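One chain of protein is taken out of this complex; the other chains stay put.
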Amino acid sequence: MTTPPQSGHEPDTQVPAQALITQFEAPEPLVEETTEAPAIKGGRRRTGQIRDIWKRFRRNKLAVVGLAVVGFLMVIAILQPFISPYDPMEQNLLNTRKPPSGNHFFGTDILGRDMFSGILYGVKLAMIVGWSVMVLSLIVGVALGAIAGFRGKAVDSIIMRVTDIVLAFPSLIGAILVVQIFGNGIWQVIIALVLLSWPTAARLMRGSTLSLRESEYVEAARSIGASDTRIVTRHVLPNAIAPTLIYSFSHIGVAIVAMASLAFLGIGVPADIPEWGTMIADAVPSLNVEGESHMWIFPSLAIVVTTLAFAFVADGLRDSIDPKLR
Amino acid sequence: MSRTKSVLLRAAAGLAAASLVLSACSQQSNTGTDEDSGGGDNKPSSGYPEVENTDISEGKPGGTFRLGIVEPVAIDPYNAQESEGILVAAYLFTGLTHTTPDGETEPAVAESWESNEDCSEWTFNLKTGTKFHDGEEVTSASFKRGWERVVAKASASDVAYHFDQIEGYEELNGGTANALSGVDASDPAVLKVKLAKPSCEFYIRTAHTAFSPMPKAAGAAQNQKFNDQPIGNGPFMMDGPWQHDAGIKLKRFDDYGAADKAYLDAVEITILVGDETAQQKELDGLNNGQFDWARIPPNQLKTTREKYEAQDGWISKKTFGIDFLLVAATKAPMDDVKARKAVSMAIDRDAIINGVFDGSRAPATSFVPGGFKDAYQPDVCDACKYDPEKAKQLAKEAGLTEGTELNFQFNTGGGHEEWTAAVKQQLEKNLGLKVNYSGVEFSDMLENQQQPNSTGIYRLSWGADYATPGNFLQPLFSTEAIGTDDPNAPALGDNRGRYSNPEFDDLVDEATATKDEAERTDLYRQAEKIAIGDDLANIPMFERQQFRAFDSKKWANAGFMDFHENPPLNLIYQK
């Protein structure tokens, strides 16, 4: 809940009390529940676990639809250069703001660019940004969270104070400031979003790690002389990562919306590439002009479909990995 | 006029260096129009025709004129700078001289003026008995006070540089003096000015709002109360303070003495929010009766023109500005005049105007814009016509071959993406150049231009501060305006293309030292012939053309714009 709710979906909305606490302190109660049966080892049992998750996931119709849409979007993102009917950047200044037609399924924008191709390009952009932010913030968050949780003491304090400071910024404002400093560009936006989202991941990870550190099987591993690294990588990480993973996944939609919001405000995203938020901003002067509503409707639909698909999948994922959280 | 207004939501985006991923193959070419496009044939071949100024008639007092603007930076002349701020300042204050819509300089508070032989000493004889809105008399001391208030170091005015010709400017602006030593106000009816940099055009400069007189009540420049409710000597006075982000009310000043009184009882200026949508709102307001005057969003020029031209409420005028390509004229590949002409002739200005601007600009064939009736030399640039064959030939002679690299930079956020992208495409198509096209922040582009190793072309535009053709020539083409003698030092002046031609310099110097206006204009024409006709030191693109619509059923004398492209509030009357 440290990300502003407008930026999309949060994983832990249905565990209100704990969710509120996770923001400020180690989410102990949450973790106790999630890791009740630790130390699942061996390939067979893990496969079984994944099968169970998938079984539960399948039961959630919305999640399955969401997954199908996400898959579809990924395919579009990969195939974009081949299926795009036009070069999404190519202008035709003699044919601007035209409503949808056989030549231009979604019409053309203020520069006469084909909006259908632009929206396909937007899919690619959204996938790149969403997944990059997820993977990067997961890596940073898990690493720092695990270190903080396992090492404790000064290291823990320092890392947690840093997360405090980052989380003190309402995230959209934080992202704007970071982008102002780094300048415009897609990678700059990605970096800004990662900078603002790793702390939550780190806190979730730290919480899980903390409770596991004291658990019996870690004690056991320690007693037989296993090194810290081994304990963390072999025992703690696999069992503690679930809540962090769910958070990071649900953050994909948040990242996509955050980029679009920045682009809508004209901050961070270069003006010249087809991005959904930019498209909508370009359409603002045409809002009440007849025959030009396609300019904001199609990109809006694209964002809504994408974020909802990710939200449904995240929901389903959480429910199936952690049935108790339902 | 020196600052660009901020951009909240992007005005327009365009294609530029694609950052992330390349798009590939299998794509149709996005050309041609959709069948439902309404066809291109009802578009003008290039630009909309100008509308002649209507004759000024006399009317009766009365009425409230309403219009919308965006929030000005300042309405106090000490820092008024863009056309919105100047709209208010120019009607609250009247200076020594006044610029007519045609760019002529006429007497205002100064009845007459004269200078010595080398134009280093000026004497302005003031009308006596004219008053400020608070009743204080306007004397030469009021002018000295006003000018010093702008130049004083503590004021940190953005427009102080307009005074840089006057003796003592550097001392006052640098903080080592507290008066303008070159300004003598010992006789209340006579203002004497000594210039450190003599100019026979100084009287033209004094029409700028920065040169307004100030009453004693003004105090220092940073004075919030006065800044929001200035007491001036102009045809209108403030009716209550400026309500920031809401509006400004003006009422007629009945004791106005510098010229004819205004007819309007009042002016209501609504401050519109959002720079990009402001034009749309102005037009909506005019259409639904909220406003009496409006600018026109480019995408609605056609329909608006049809509607308002029929009722004589349409204004279309070339004004005092130009879009051009700044050329790094001392560095390859653009150091050869043939290369510059080839590039210029490879650009199809008409196509860009019709495509990007909906026909709302005029192709430039000279550098001094059409607003200057006498100095204007259409077609002085013989290479400003689209001729791809000739361009290819010249390019070949200049050594611009297939694949020659040309840097082309523009500033982002100013709505220049589209047309610069079109220029890039045309240069690639017509000359086979490899154009390194990039958009950067304005300040970065400026810095790049200044560097001694800068090459290629840059987008730029220029507007008039004062109504003299010299304002378009001296700062952009003279050797002095490079700002450095050292070819390896940054060019800090406005001639960042580093064009230098002694012949041109001599003509411009001669012009500023010539008292006769016609003679001076002729010298400027000759100078432009050299810099543009012969050398094509910068490449003219579009002449600034402005459009307005107004409620002609209610208002007379409203059919033209003042020098600042605003409605002539002092002349408009109710029908």
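Quick notes
Order of writing sets the chain letters: A and B. Residues in each chain are counted from 1.
Heads up, the rule we're going with is that contacts are C-beta pairs under 8 Å (C-beta built on N, C-alpha and C of every residue); 3 or more make two chains touch, one makes a residue touch a chain.
The working rule: contacts and distances are computed from a predicted model.
Set against the options "Spore coat associated protein CotJA", "Peptide ABC transporter permease", "Heme exporter ATP-binding protein A" or "histidine kinase", the UniProt name belonging to the omitted chain is "Peptide ABC transporter permease". Residue B:Val73 is the one among B:Val73, B:Val190, B:Val440 or B:Ala556 that touches the chain missing from this view.
Considering B:Asp158, B:Glu428 or B:Asp534, the position touching the chain not shown turns out to be B:Asp158 (whole complex). One of B:Gln229, B:Gln280 or B:Thr468 touches the chain omitted from the figure, and that residue is B:Gln280.
Summary of contacts with the chain left out: across A:Ile190, A:Ala260 or A:Ile273, the touching residue is A:Ala260. Of the options B:Asn227, B:Gln300 or B:Ser438, the residue whose C-beta touches the omitted chain is B:Asn227.
Contacts to the hidden chain, counted on chain A, fall at residues 1, 4-10, 13-17, 20-21, 23-26, 28, 62, 161, 164-165, 168-173, 176-178, 180-181, 253, 257, 260-261, 264-267, 277, 280, 283-284, 287-288, 293, 296, 300, 303-304, 307-308, 311-312, 315.
Although one chain is not displayed, chain B still touches it through residues 1-4, 6-9, 66, 68, 71, 73-74, 79, 153-154, 156-158, 160-161, 164, 170, 173-174, 222, 224, 227, 243-247, 268-274, 277, 280-281, 284-285, 290-291, 441-443, 446, 460-463, 465, 475, 492-494.
The rule is short, and it goes like this: only the chains that are shown with their structure count from here on.
Residues 80-82, 84-99, 101, 103-104, 108, 110-114, 117, 121, 124-125, 128, 184-186, 264-266, 270-273, 278, 281-282, 284-286, 289 of chain A touch chain B in their complex.
The touching residues of chain B, counted against chain A in their complex, run 7-10, 12-37, 40, 276-277, 280, 297, 299, 352, 354-356, 412-413, 417-418, 421-422, 439.
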